[in-house]
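All protein chains but one are shown in place.
Labels A, B and C are assigned to the chains in the order they are written; within every chain, residues are numbered from 1.
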Amino acid sequence: MTTTGGKLWFGVSTLAFFAAWAFALGSDFEWFGAFVLGTISAGAFLLGLVSVATGDGDVAATADPAAAEVPARRSLPAFWPPLAAFGAGLSLIGLASHGALLYAGLGVLALVFLEWLVQGWAERATGDHEHNRKLRNQLMFPLEVPVVAALGVAFIVLSFSRVLLALPKNGSVIAAIGLALVVLSLATLISFKPTAASSVLTAVVVLGAVALLAGGIVGLVHGERHIEKHDAEHKSEHVANAEETHP
Amino acid sequence: MALTEERPLLELTAGDDEVRQPLGSFRRPTSTTGWRSWITTVDHKRIGILYGATALTFFAIGGLEALLIRAQLAQPNGQVLSPERYNQAFTMHGTTMVFLVIMPMLAAFANYLIPLQIGARDVAFPRLNALSFWIFLFGGLFLYSGAVLDQIADNGWFNYAPNSGVLYSPGHGIDFWTLGLQIAGIASLLGAVNLIVTCINMRAPGMTLMRMPIFTWMALVAQFLLLFAIPVITVALFLLMFDRLFGGNFFVVQKGADPLMWQHLFWIFGHPEVYILVLPAFGIVSEVIPVFARKPLFGYPFMVFSGIAIGFMGWGVWAHHMFASGAGPVTVAAFSLSTMFIAVPTGVKIFNWIGTLWGGKLQFTTAMCFAIALVSQFTIGGLSGVTHSISPSDWQQTDTYYIVAHFHYVLFGGSVFGIFAGFYFWWPKVFGRCLDEKIGKIHFFTWLIGFNLTFGPMHVLGLQGQPRRTATYADGMGWNLMNLLSSIGAFTIGVGFLIFIFNVVKSRNNVVTDPDPWDARTLEWATSSPPPAHNFDISPTVSSLDEWWHRKYELGDDHKLHRREHPESFTAATPPENIHLPSPSYWPLIIAAGLPFIGWGLIYSYWLAGFGGLLTFVGIYGLVLEPSVDPDAGHHGHADTHDTHEPEPAAVVAGAAEAEEDADQ
Amino acid sequence: MTDTIVHAPIPDQSEGHHTSTGLSNEKLAMWAFLGSECLLFGGLISVFLIYRNKPVGVGPKVSQIYDIPFTSVSSFVLLMSSLTMVLALAGIQRGDHRRARIWILTTAALGATFVAGQVYEFTSFVREGLGYTTNLQSSAFYTLTGFHGVHVTIGIIMLLSLYTLSLRGNLPTEKAETVEIVGLYWHFVDVVWILIFTVVYLIHP
Partner (left out) sequence: MTRLPAARRRKGLRLVPVLALSLLLSACASNAPQDTLKPEGPYARKIDHLFNPVFLIAVAVFCLVQGLVLFAIVKFRRRPGDEDFPEQLHGNTRLELGWTILPAIILGAVGVFTVPVIFDLSEVPKNALQVEVTGQKYWWSYTYQAQSKFGISDPIITANELHIPAGVPVALKLDSKDVIHSFWAPRLNGKKDVVPGRVHDWKLEADHPGVYSGQCAEFCGISHANMRLKVVAHDKAGWADWVAHMQTKPTKPTSGLAAEGYDLFAQKGCSGCHQVDGEYQTVAADSPSAPNLTHLFSRDCFAGCIYNLDDRNEVEAWLRNPQRKAGSLMRIGQLSEAEIDRLYAYLETLK
């Protein structure tokens, strides 16, 4: 029932809502940031309602519901509105808290913009849905494959390294062995189960990803374990100074 | 995302799918004429020409820098350049001449000739070849782009630490130099991989290694040297870059670093590099002399093996550039000896060329003149090289004009003369036009005289104690006359170059009809001039060294050579139908265009670097995913393609791997 | 790109992918490239070894803060990934694309685990007071191991790309060599790590 625009605004709203809470918790209830985020959440929600109510402002659609059923053109599935919302939300959180998140959010927005643009173009390119899809893929695959791959690597690396940092020293060793063994044994298991549906693999990977993400977030929140700083030993510092001032 | 549309992202069903439509291929460029065809070409011959034209342009630039140097030094206390400008002039002169002139020029010859000489349709990876060229071009442009912002390197072409560090060279000139050479290095490395595979794998049936034309051989040895030398300088440049841009400590003496580390890394690359600069030129000359002596190359196997020996020995002599740097006597002695003995395989070459001349019927075309001049002039440079290898005498000579004399005799008298022999020799093949012989002779003699006048006196200057890289010298040192002579000589060379340019312009009218005007010996002369895109209408089979010559002549009953009426050629009466050439592509250009942005970005703003990285990264995937032959393009009207024209990701993924690496650096 | 030397009517050459050595161009190119890589890593390892023996001046020595047990584990993870790489190749050569895909993905996951371990290691070293610019050793150490990490990352991206290709049906059994070639790269990077682990971590003077 929700329209494209509606999806976008609800997405923003949800994210801002969570962001407001996360920010409040993280900043020990520093009220201003949470208030801004909360307002954004509410505002976006309202806009979403309006959007749904007006059918994205598409006069024709509201005027004549029957007309909407004429498949003038078939859309490719669109993930972009929620993703855009995600990006916007991320940048908002970033604005309020952490600079890196702002850039990440902007990056997502830029990506969505590009994807949406190309998709929009491809949908109108010819009347043939199949062909349109091919066109889109030809254009976007060289971009998507590496970017998705790189993001995938970054995701694993960032999350897992946070986990390792949060664990005590011995724990990190065990965690690394553990993860490797889990990966290996799951792979073995699946490879010996020729009947396993593709959904199993999908489930495993998605679950793993979620677990990793959760772990990463917990790790981040928990903070790094206390690491003893090997301050420059007195002696070597002395040597260094001597070296520097030595004419 | 999009990946899931075709199929679920994680798929388990066994076996292949029929969906074999290539991923991510754009509408391919199709023009075969006009500027667009040049920037998208993947034809080794066109790429060769692009390399050559670029290198020639850089030669004019590097030469003009040399003329500035000579103008400044014509008299004591010269006022033409400020010391700052002078230092920039010789730095850019040396860098340009080595990295942007001789290397790409020899790449031009190798690209153009190797596939023709071994009877192949193209190099092993035509699109990678285009990529190499564009990366080289953008590397060169990047190197010079600093000049626009007045950020020009000024620490000499070997850029010794620690003067190259931020502490002593705070501007960005050295950054441009470091990054520019890294970019150009990628090009050389990709080119080396490509040509090595070409020589090893793409030879026509019957073309055994010991039937390979000598130019191809020497170029192959040079590619191996490149393959192993480029990573070494990459390490050096890489570390310097980290020092300068990210606060590394590799060459920071205050942090305990050893400044000689740079020298070792640079010269481990640097000495093999000088043989990279000269071996292909040796190869050219070894092709030219037999043709105009009308007899086969004297001692082909010795020529091949001496080339290989030079290549090997070249790795064990680098410290002769560091005799005065403070190594212990044992090291110095060892490198003295190893350096001396490199004269042995080089001598073999010289004497074998003389052996080829001996008893021949010499025809003094301009190409031949340049070739013979190489034999005689290179020897002078080689002999002064041997006097440096006597390390005690090098303690007097190093960093003086005697060294400058040495390396110009080997580089100009060797590489440049060889290259111009090649120009005059292959010009009709490449362009279907002849360079005028009379003007060529004038060019030759102007250069021969100008060259000796420029660099001969430098021997004297060096022995009389004039250090190199000095922006001025005082009056009363006894150096005035020789410097003046040298400067006059330099401008004579300049005039000679203009004569050559004139000749090139004029050659438009000298159409040659004979595809084999010199009665030459190797396969490239067996096809039309200029050769068709597919090189040979009929793929050659080879049964001897100098295959083409053997097809033209047979030993008669009278023990005399007779020309066959109709030598078996490789040109068909009707154009062949079923030849599929790789289609042109935009991607190489795009990949290469990203690299300078990465460079500028590292210096000025990471955003730019990100943009450049994206361009390169995406370009690499575009190149990998696009099929080498465009399925939509019509080829020579042939219908039933049994070739499936699959993309061949592996190789380019491999290329991508290392292009990325360098990009990530 | 062997399909570019096509194929006038010459008896010997009528075969589809003829090369002078019988080895494919792509594989040969990868070998050549790896030869070059040897010198690259050789250079970096030498620099590290030379600078390791110099007094550090400021900050700790790298050998003071190594976490050998952890690095052993991550080395083991990388080693395992070579094994799974072999399984992936075996899979595709048998035409078992399903298994090939599983093992490719596993290899990538193990590789990513290794890289994550490296990021963890770097972060904790920095916390312990050894930044990139701290001293000679630290610059050399981070450059060498970081450079290796970048190699692994590129390997992972290649693997994931292979995975996508396979998924889209663009990696049929005839193209098994592509996997083999990426595998060559992967094993090379692996072997280099064993070398680095041994001379950089395990042996200190």
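To be clear about the criterion, contacts are C-beta pairs under 8 Å (C-beta built on N, C-alpha and C of every residue); 3 or more make two chains touch, one makes a residue touch a chain.
All values derive from a computational prediction rather than experimental measurement.
Chemist: Considering the whole complex, which of B:Pro205, B:Gly247 or B:Gly360 touches the chain not shown?
Modeler: Final answer for the missing-chain contact: B:Gly360.
Chemist: In the complete assembly, which of B:Ile390, B:Ile538 or B:Ala593 touches the absent chain?
Modeler: Answer from the full complex: B:Ile390 touches the omitted chain.
Chemist: Which one touches the absent chain: B:Asn163, B:Thr541 or B:Thr571?
Modeler: The single option touching the absent chain is B:Asn163.
Chemist: One chain isn't shown here. Among B:Trp318, B:Trp479, B:Phe497 or B:Phe617, which residue touches it?
Modeler: B:Trp479
Chemist: Check the options B:Ser37, B:Gln464, B:Ser528 or B:Thr541 and report the residue that touches the missing chain.
Modeler: Considering all chains, including the one not shown, the answer is B:Gln464.
Chemist: Which residue, B:Leu67, B:Val166 or B:Val253, contacts the hidden chain when the whole complex is considered?
Modeler: Among B:Leu67, B:Val166 or B:Val253, only B:Val253 touches the chain that is not shown.
Chemist: In the full complex, which bits of chain B touch the chain not displayed? Write them out.
Modeler: 82-84, 87, 154-156, 160, 162-163, 168, 253, 256-260, 293-296, 298-302, 324-326, 328-329, 332-333, 336-337, 340-341, 343-345, 347-348, 350-352, 354-355, 357-366, 368-369, 372-373, 375-377, 379-380, 383-384, 386-387, 390-400, 434, 437, 441, 445, 448-449, 452-453, 456-457, 459-460, 463-474, 476-479, 481-482, 512-514, 516-519, 553, 560-561
Just so it is clear, only the chains that are shown with their structure count from here on.
Chemist: What whole-Å value do you get for the distance between chain B and chain C if each is reduced to the mean of its CA atoms?
Modeler: 30
Chemist: Any idea how many Å lie between the Cα centroids of chain A and chain B?
Modeler: 47
Chemist: Any idea how many Å lie between the Cα centroids of chain A and chain C?
Modeler: The mean C-alpha positions of chain A and chain C differ by 28 Å.
Chemist: Quick check on chain A: which residues sit in contact with 2+ other chains?
Modeler: Residue numbers touching two or more other chains: 145-146, 148, 150, 190, 194, 201, 205, 243.
Chemist: Among all residues of chain B, which ones touch two or more of the remaining chains?
Modeler: 3, 6, 9, 11-14, 23, 256, 621
Chemist: Which chain C residues qualify as touching chain B in the complex?
Modeler: So the residues of chain C in touch with chain B come to 1-10, 12-13, 16, 19-21, 23, 25-30, 32-33, 35-37, 39-40, 43-44, 47, 50-51, 54-58, 95-98, 101, 132-133, 135-136, 138-140, 143, 150-151, 154-155, 158, 161-162, 164-165, 167-170, 172-173, 175, 177-178, 181-182, 185.
Chemist: Would you mind writing out the residues of chain B in touch with chain A in their complex?
Modeler: 1-3, 5-6, 8-14, 21, 23-26, 254, 256, 617-622, 625
Chemist: Would you mind writing out the residues of chain A in touch with chain B in their complex?
Modeler: Listed in rising order, the residues are 76-77, 79, 115, 133-134, 136-146, 148, 150, 190, 194, 196-198, 200-202, 205, 243-244.
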